[in-house]
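All protein chains but one are shown at their positions in the complex.
Take a look at chain A:
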Amino acid sequence: MGRRRGRGSPGGTPAAQSDAGLRRDAERSLEMTLVNPNMNKLFRFGQSCKGRRVIRFSHSQITRLYSRFTSLDKGENGTLSREDFQRIPELAINPLGDRIINAFFPEGEDQVNFRGFMRTLAHFRPIEDNEKSKDQNGPEPLNSRSNKLHFAFRLYDLDKDDKISRDELLQVLRMMVGVNISDEQLGSIADRTIQEADQDGDSAISFAEFVKVLEKVDVEQKMSIRFLH
């Protein structure tokens, strides 16, 4: 059963209501941004109803993130490169800093625009109760539990083949511990981890096995970042 993306049907089905709300928001951001030329990107973004539904940051949150995006964009060309991220000292000292930065860039690309920036950050929006029941037929929001787990899975899965092999696990472990643990010890840790998680005997961890291992972890809270305002 397809969803009606109707325009201008006041009240009625919840789907149409949310559409009207989105359009109102988009118009608001249109007005707000057209006068200030720096925010033209926000306009184009806010106008896209699809983007709004999937990503779901509030108005003021988008403004703040855009402000942050422009302050990181030293070249002032509307996109961020890996160097722009590495200039953040607290990120540069994070052992998995490079993997996290990689998550922002789509396959083979070296620049990320504001839309891509927002898409990645949207994974970390807290899950609100009133969202859990809404939009059952729509695209899954980026900040669902499953998508948060997928984000973490992708940090381990270096070659993007939807499996965490022993080699990949070793490499990520090496990033996290530096020079403090020997190869043998690290190898046995990796072996044990795969043994505990692997169910179909392929000596690698698939996404389903990953989810099973972490089924009790409070992912919603540990992989969420709350805005103060």
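Just so we're on the same page, a residue touches a chain if its C-beta (ideal position, glycine included) is under 8 Å from a C-beta of that chain, and two chains touch if they have at least 3 such contacts; residues count from 1.
Keep this in mind: contacts and distances are computed from a predicted model.
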Q: Given the choices "Cell cycle control protein", "Glycerol-3-phosphate acyltransferase 4", "Histidine-containing phosphotransfer protein" or "Potassium channel domain-containing protein", state the protein name listed in UniProt for the chain not shown.
A: "Glycerol-3-phosphate acyltransferase 4"
Q.
For a quick check of understanding: of A:100, A:127 or A:158, which residue touches the chain that isn't displayed?
A. A:100
Q. Of A:109, A:128, A:202 or A:218, which sits in contact with the chain we cannot see?
A. A:218
**Q.** For chain A, residues in touch with the removed chain
**A.** 28, 31-32, 35-36, 59-60, 63-65, 68, 71-72, 85-97, 100, 121, 124, 151-152, 155-156, 172-173, 176-181, 185, 189, 193, 197, 205, 210, 213-214, 216-219, 221-229
